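Got a structure for you, questions after.
The complex is shown incomplete by one protein chain, all other protein chains being positioned as in the whole.
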Amino acid sequence: MKLSEIARRIGAQLKGGEVEIRDIAEIEKASSGEITFLSNPKYLAALKKTKASAVIVPEGLDAPIPSLVCKNPYLGFAKAISLFREPPPRPGDGISPLSSLDDPAGIAENAAVAAFVFAGKGVKIGAGTAVMPHVFIGDGARIGENCFIYPNVTIREKVIIGNNVIIHSGSVIGSDGYGYVAADGAHKKIPQAGNVVIEDNVEIGANVCIDRAALSSTLIGEGTKIDNLVHIAHNVRVGKHCLILGQTGIAGSSVIGDYTTLASQSGVSGHLKIGKHVTVAARGGVIKDLPDGVIVSGFPARDHRQTLKAQAAAARLPKILEMFRKIKGESNG
Amino acid sequence: MKLSEIARRIGAQLKGGEVEIRDIAEIEKASSGEITFLSNPKYLAALKKTKASAVIVPEGLDAPIPSLVCKNPYLGFAKAISLFREPPPRPGDGISPLSSLDDPAGIAENAAVAAFVFAGKGVKIGAGTAVMPHVFIGDGARIGENCFIYPNVTIREKVIIGNNVIIHSGSVIGSDGYGYVAADGAHKKIPQAGNVVIEDNVEIGANVCIDRAALSSTLIGEGTKIDNLVHIAHNVRVGKHCLILGQTGIAGSSVIGDYTTLASQSGVSGHLKIGKHVTVAARGGVIKDLPDGVIVSGFPARDHRQTLKAQAAAARLPKILEMFRKIKGESNG
Partner (left out) sequence: MKLSEIARRIGAQLKGGEVEIRDIAEIEKASSGEITFLSNPKYLAALKKTKASAVIVPEGLDAPIPSLVCKNPYLGFAKAISLFREPPPRPGDGISPLSSLDDPAGIAENAAVAAFVFAGKGVKIGAGTAVMPHVFIGDGARIGENCFIYPNVTIREKVIIGNNVIIHSGSVIGSDGYGYVAADGAHKKIPQAGNVVIEDNVEIGANVCIDRAALSSTLIGEGTKIDNLVHIAHNVRVGKHCLILGQTGIAGSSVIGDYTTLASQSGVSGHLKIGKHVTVAARGGVIKDLPDGVIVSGFPARDHRQTLKAQAAAARLPKILEMFRKIKGESNG
């Protein structure tokens, strides 16, 4: 594809000569005939050495090779990938004869249901949605349009999924919440009779668990993106456009505001209210409510600058104690 | 259902007038015709504002609406849910023609085996047990009576499961333990030839991993409840009626006493002996044996009060160091 054609398709401005591009690659790995991208000026050195034939760059950057200038070069890069690489393969439209559907009437005509899919009574699947092999969809669950449900996903009964939702393999949507009451020396199960609601444009990574509410709905807000191995307990309400990174856990009934980021391996205790635009750093463990806009880290989590100061102080502590012992000697002496 | 009928069925005492109840809901979400519950006096304010028509309360609490008085209101609530909500749907009794069973004779007549279930040689499944789609049951595995095995569960060969056990989707029971020996610059696999034994009334969350023992049995004791994404390594022995919360890990060969709680994202090192009635707080990391009845937190875990003191001190450390510098100036000056 000609570089000028790529420019047109990703909405970039061409700088430098025309060139034929056949693939896209990372800046250190690109070879002749490939386009690469640079969003961060710290990779300028790599740009000088790259063998790529063209590069996607932010405004105001002069590249030594033909370039496509974008306001948001990372977005340009995302669009350019789609020009050279195939989307994930999906089954052809229609219902595989090797699937088992209790109510085929609920499946839109141009949805794709693969082999070994099981769907229970009253299941609805919208147009353009692909359901890959070994997916289980429980009674009364509804999946919207243009979703992609990867192999080995479990969607339990009554779960509601919006449009353009992606769920990666091994994830479980609507498993029972963890609720027991102590009686007679044992833990009696509290029935988990609610459901899970996933709004539009959500993406859920692999081997994620989102538990159903006890009575109402566990909610994942529009546009939120969840990474692998995340645990979201019953009755949690995650806002819109949140980022929840790998191996994070949110305990029961907590509410997470819109545009909040929970970085990798972080945790939020139960029954908390976390504001909007909050950032919990990696490994942060939140044990009390947080207002909008704060950046917290550490366990228990608090203001990130305070955490850094405390970490620095703690690192120096052994030396300080030594000095302290001397002074103590002096002051006692 | 009449409130007096609910009282009778959950074993509560009716206070206030008769009223017709059609559903059950959380205290802030309940509307007219619904019953709700209150176990903690701190929600008294919510009780004043609730639109519910009745409430389940502990003894000694005066509610402004008709109430059902219970010794254990949370237990009453659990029972009441079952009066208004359906249990999880299950396949009809019998063996689906879309399953693949090597030995159908081992399946009790009134067990339910769904489509796409695979069960190997010598598998036994007890009466009343439901096995949902895409479950794998390896050679010689035995599942007791009245169990519920959710979709996409893997039960490896020789695993023994008692009665009334619930296993949620994506969990793996009996995967190989992590055992290698260094030889010739590589890690040689130690065969993992034992099994897993799950006693009666255990519930296992979604995407849990319980590894088989190298030679004998990894054991989960009666009545223990395991949350999502928990890792239990080979040769571990978990006692009876334990609570193991989300994303916790127990390393190889450790022994956990009865009625012990491991809160979310906690960890126990290998070859340890943890007592009965121990509580490890969220994120606690246990690296040595613990006697009965202790409450520990932090990493490395120690007495919870000590952890709190140390955390408070660490938080104040930057300020203290500043003061320390001043004093040092004075004492040196």
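Labels for the chains are A and B, by order of writing; each one numbers its residues from 1.
Definition applied: a contact is a pair of C-beta atoms (placed from the backbone, for glycine too) under 8 Å apart; a residue touches a chain by one contact, two chains touch by 3 or more.
Worth saying up front: this structure is predicted, and the values here are computed from it rather than measured.
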| item | value |
| --- | --- |
| Hidden-chain contact residue, picked from the options A:46, A:108 or A:282 | A:282 |
| Hidden-chain contact residue, picked from the options B:65, B:197 or B:214 | B:214 |
| Residue of B:72, B:164, B:224 or B:247 in touch with the missing chain, whole complex considered | B:247 |
| Per the touch definition above, residue among A:2, A:29, A:48 or A:288 touching the missing chain | A:29 |
| Hidden partner chain, touching residue among A:50, A:129, A:175 or A:201 | A:201 |
| Chain not shown, touching residues in chain B | 100, 116, 118, 120-121, 134, 136, 138-139, 152, 154, 156-157, 170-172, 175-176, 178, 180-181, 183, 185-191, 193, 207, 209, 211, 214-216, 229, 231, 233, 247, 249, 251, 267, 269, 285, 287, 299-300, 302, 306, 309-310, 312-314, 316-317, 320, 323-324, 327, 330-331 |
| On chain A, residues whose C-beta touches the chain left out of the figure | 24-26, 29, 72, 74-75, 77-78, 81-82, 84-89, 96, 98, 114-116, 132-134, 150-152, 166, 168-170, 201, 203, 205-207, 223, 225, 227-229, 241, 243, 245-247, 264-265, 282-283, 311, 314-315, 317-318, 321, 324, 327-328, 331 |
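In this section, only the chains that are shown with their structure count from here on.
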| item | value |
| --- | --- |
| Geometric centre distance via CA averages, chain B-chain A, whole Å | 25 |
